[in-house]
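Every protein chain but one is kept in place in this view of the complex.
Chains: A, B and C, in written order; residue numbering restarts at 1 for each.
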Amino acid sequence: MSTARKKSPKNEATRRGVGSSRTARPRPRSGARNDGEAEDKHRHELLAAMLLIRRFEERCVELYSASAIRGFVHLYIGEEAVAVGVTQALEPADAVVSTYREHGHALARGVPAEAVLAEMYGKVSGCSRGRGGSMHLFDAGRRFYGGNAIVGGGLPVAAGLALAEKLRDTTNVVCCFFGDGAFAEGEFHETANLAALWNLPLLLACENNRYAMGTPLTAEHAQTDLAMRASSYGMPAWAVDGMDVLAVEQAARRAVDGIRAGHGPHFLELRTYRFRAHSMYDPDRYRDKAEIERWRTRDPLTVLGTLMRTLGELHDEEYADMERDAAEAVARAESFAEEALLEPTADLLRFVHSEDQVARHGDDNGHQQQAEHGDDVPGGVA
Amino acid sequence: MSTARKKSPKNEATRRGVGSSRTARPRPRSGARNDGEAEDKHRHELLAAMLLIRRFEERCVELYSASAIRGFVHLYIGEEAVAVGVTQALEPADAVVSTYREHGHALARGVPAEAVLAEMYGKVSGCSRGRGGSMHLFDAGRRFYGGNAIVGGGLPVAAGLALAEKLRDTTNVVCCFFGDGAFAEGEFHETANLAALWNLPLLLACENNRYAMGTPLTAEHAQTDLAMRASSYGMPAWAVDGMDVLAVEQAARRAVDGIRAGHGPHFLELRTYRFRAHSMYDPDRYRDKAEIERWRTRDPLTVLGTLMRTLGELHDEEYADMERDAAEAVARAESFAEEALLEPTADLLRFVHSEDQVARHGDDNGHQQQAEHGDDVPGGVA
Amino acid sequence: MREALTADDRVFLMGEDVGKYGGAFGVSLGLLEEFGPERIRDTPLSEAAFVGAGIGAAIAGLRPIVEVMTVNFSLLALDQVLNNAATLLHMSGGQVSVPIVLRMTTGAGRQLAAQHSHSLEGWYAHIPGIRVLAPATPADARDMLAPALADPDPVVIFEHGSLYNTSSDLSATHHRRADIFSAAVRRQGDDVSLITYGGSLPKALAAADRLAADRVSAEVIDLRSLRPLDDATIMASVRHTNHVVVVDEGWRTGSLAAEISARICEQAFYELDAPVERVCSAEVPIPYARHMEEAALPSTGNIVRAALRTVGRNG
Partner (left out) sequence: MREALTADDRVFLMGEDVGKYGGAFGVSLGLLEEFGPERIRDTPLSEAAFVGAGIGAAIAGLRPIVEVMTVNFSLLALDQVLNNAATLLHMSGGQVSVPIVLRMTTGAGRQLAAQHSHSLEGWYAHIPGIRVLAPATPADARDMLAPALADPDPVVIFEHGSLYNTSSDLSATHHRRADIFSAAVRRQGDDVSLITYGGSLPKALAAADRLAADRVSAEVIDLRSLRPLDDATIMASVRHTNHVVVVDEGWRTGSLAAEISARICEQAFYELDAPVERVCSAEVPIPYARHMEEAALPSTGNIVRAALRTVGRNG
């Protein structure tokens, strides 16, 4: 798996203007699958995808303790069904805008674990050259546009990506993840209205995990039925059990179908829960242990796993294989990240402006102190 | 009428802290008036109040053409029933936060026409010392807190004023006027949620005149039923005929009663129309003349006047008297404004900080060029 | 604007009242009829959302011109500009470029009072990753658009409110693309450099006239680009005149004028014969009354006095 991309391929659409002709891609299949075997296989994929996220992040916790990863790290553990379920409905040409809690989104979208972990190590082979860290994963080639650490800050950008699709008359969808806390920000309101007004192909995927840091839903919102409120903007909106990946997938397909059919933005309230603290810095004093335990019984891995076992689809050896695959993938990512190089500090000023501009006109840093480290610092934890 | 206040009395509540005892003021009377004569008299007052605003602003147009008034001026003509109706429900201890289209609000709230017009002349006797102009009328003594020219910018401040009332456990209400355009701003959303969440004594008076500058309601909002949308925040909200001052008054009393009774914020969508252009600069190219004419048949002066005539309450001589009173009030305001003095330019740096602070510690302008005009520039149009 | 829309179908215009209203200053009149509502796009009052939407559309490869009516309202979208437009390219390791053009008016002088009279170009000029332009003439205002659109990164164009009052013949032939990267010497002189931009250029030119009458020869530099600053042109002038007055409508403390003064100190210290003078706005919210507003803003008189002071006359 090649993750050491030097430069991501530019968005294929870059050169197309407003009103370019409609892309002739087949509409994705949706609705119930009739083929039992395919369904079985699909559920295995979903479980494996969730398991990879889970094991990846569990390892992140250890690597954080070992100081291999630094900065803010927000874990998705408990919410895996949301990322995995929603992304099922997306095609490669669709775009995703995410939050600072985006390991799950990135992995589910196909950003290689190697590139994600190297990013968290601050290595140049990371998916953002090590400049973004955990909160700013980018992969333009996969149309994964970050990684935004300003709560709500990705929403307007997602609307703009969707506007571009609309102006170009494609059937592509833009999916924006954001939290229940973000719903209170002005940027949510403005974006929801704009998207509905302009009938933009935007999926508003609200991850309602019932807390914004330490603030419970009832202290964030007077009216906590977020889907109902979203529908007041004039768009279809409904709530989904965010711990059931199949329910999430089904809802996402329905929403994405509606969007591709030209019915404008759709809002999904994905009811979920984070099992871990808000971030590595959070002592998690504000939640009842019993509450956490109650939600743990609805662990998305258990929910799907139990169903599959009941259907006779999942056997112990299979699950052990899955665990082994996940562990290997994480281990591969880790050794990749360990061995990857640090970006030369001489590159600090690169990409403040696009390279061709700088070549022509110089950068802003004429009088800047020069970066002080040597070039090509060898690998290993900085 | 003394309008040449040197310093407005500080808000009476200034020294009271959180949890001070509840003010023992009688609850204002509300609901239907049973005394026919009192009702008659009240309708006369309403009509006179609207007429004053109308004639005042008509004169403003002429004075603008004569360059006695400058800057941005936004006329309220056609919307008088809103300001006059809503303020009926307010007591002197209540507070008002307004917009740049606030001549009507200020006059209805009892800010003297002299002080308002002198402000528009840029005179020191103006209600903001001539520093605010048409868009920034202030009268702290009457708890009239401006005059905000950032669309939506007054909303959070109004919530804060209401929070103070709540923390002090009074029954005072804060009324915030804003437009249909402002509803699309993030600050509206955040304020509505905050007010509902904290159960603040806030009246959200949305003046829906169907346009934000040249943009019609349907190009501002996907869902144009603003009251329905407001109710999604978890507060009582309904729409009112904003051309019928009696309907506005009744709705405002109902809302204010609810607020004083501790039921938190209420939202009124006041459906109205501006007969004039957005501002003096606006050529009004975007509206159909026929549309304007249609709305003119619902002129709030006509609506109430016709009712009163039908009830036999209004006779031609009475109306002529009213017109004369209004004309005289405007004339008085005009000569007051003409004769008032300009603020000495030496005072330019006053009130950047409070006077006592400056006395103790100097101001920020140690190295500033000195103001250049002489002191006490005599009256007359600058 | 019309030419840009015709030349490149990726270009579209978006902002409050850019359509039927024709733009708050009539700049886009007639475009709606010609290019239709998809490309001449009226927005609701949602500055953060539509600036952010411009950023998203730019990421996707379009070339949005986003009009924020005035700099005063742009504060509501500043998070989008700083944290997204200016940052995404670097933060993504070079993957996500944002070719957006933001236009807004700036400045005081029309008695619009405290909330409508800001000059915050200096704040924008502080932000790495964006280019900041300030045309001081109608020709520059027109000619800067094409190169701004050609820039693969965000460009913010500030037009001073007074520009719209300047009438000038734009129909004549002219070089189409302004060199948006360098300052212009608007008047040559030997004794003092008046360095300015945007709405203060006319005042500086008037001051140079008055100084000439006093036999002080003033050179007038129009910065045009506020980020990056054209240090070469500035320093060449300073080395020639050895005296400097910077004129900037922003409040004095933390103004762009401070940056220029600091750079001159760094790069031409030994060529300076006197302290760099700054003529800025008084540090007050700009008042409505005309005489008070005038007292608060840089004036030709202030500039003349500062120039005389720095060359050691009447100082």
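The rule we apply is simple: a contact is a pair of C-beta atoms (placed from the backbone, for glycine too) under 8 Å apart; a residue touches a chain by one contact, two chains touch by 3 or more.
What you see is a predicted model, and the numbers here were worked out from it, not measured in a lab.
**Student:** The chain left out here touches which displayed chains?
**Tutor:** Listed by label, the shown chains it touches are A, B, C.
**Student:** Using the definition of touch stated at the top, determine which of B:E37, B:D288 or B:D356 touches the missing chain.
**Tutor:** B:D356
**Student:** Given that one chain is not shown, which residue among C:L256, C:V279 or C:A295 touches it?
**Tutor:** C:L256
**Student:** One chain is left out of this view; which of B:A68, B:I150 or B:A230 touches it in the full complex?
**Tutor:** Touching the chain that is not displayed is residue B:I150.
**Student:** Out of B:C60, B:L161 or B:L203, point to the residue that touches the absent chain in the complete complex.
**Tutor:** Per the contact definition at the top, the residue touching the missing chain is B:L161.
**Student:** In the full complex, which bits of chain C touch the chain not displayed? Write them out.
**Tutor:** Against the missing chain, chain C presents residues 72, 75-76, 78-79, 82-83, 86-87, 90-91, 113-115, 118, 122-123, 125-129, 227, 229, 250-251, 253-259, 261-262, 265-266, 269, 272, 274-278, 283-285, 287.
**Student:** What residues on chain B make contact with the chain left out of this view?
**Tutor:** Missing-chain contacts on chain B: residues 7-8, 11, 13-20, 95, 97, 126-132, 136, 138-140, 145-148, 150, 153, 155-165, 167, 174, 186-187, 190-191, 193-194, 197, 350-357, 361-364, 366-367.
**Student:** Provide the residue numbers of chain A that touch the chain removed from this figure.
**Tutor:** Against the missing chain, chain A presents residues 70-72, 122-123, 128, 130-133, 135-136, 148-153, 181-182, 184-187, 212-215, 219-221, 282, 285-286, 342-343, 345, 348-349, 352, 363-365, 367-369, 371-373, 377, 382.
Here is the rule we use: only the chains that are shown with their structure count from here on.
**Student:** Please identify the chain lying most centrally, where each chain is represented by the average of its Cα atoms.
**Tutor:** Central by C-alpha mean position: chain C.
**Student:** From the mean C-alpha coordinate of chain B to that of chain C, what's the distance rounded to whole Å?
**Tutor:** Those two chain centres are 35 Å apart.
**Student:** Hey, how far is the Cα centre of chain A from the one of chain B, in Å?
**Tutor:** From the centre of chain A to the centre of chain B is 47 Å.
**Student:** Check each residue of chain A and list the ones that touch at least two other chains.
**Tutor:** Within chain A, the residues that touch at least two other chains are 186-187, 190, 193, 197.
**Student:** Could you say which residues in chain C touch two or more other chains, in rising order?
**Tutor:** Touching at least two other chains: 44, 46, 48-49.
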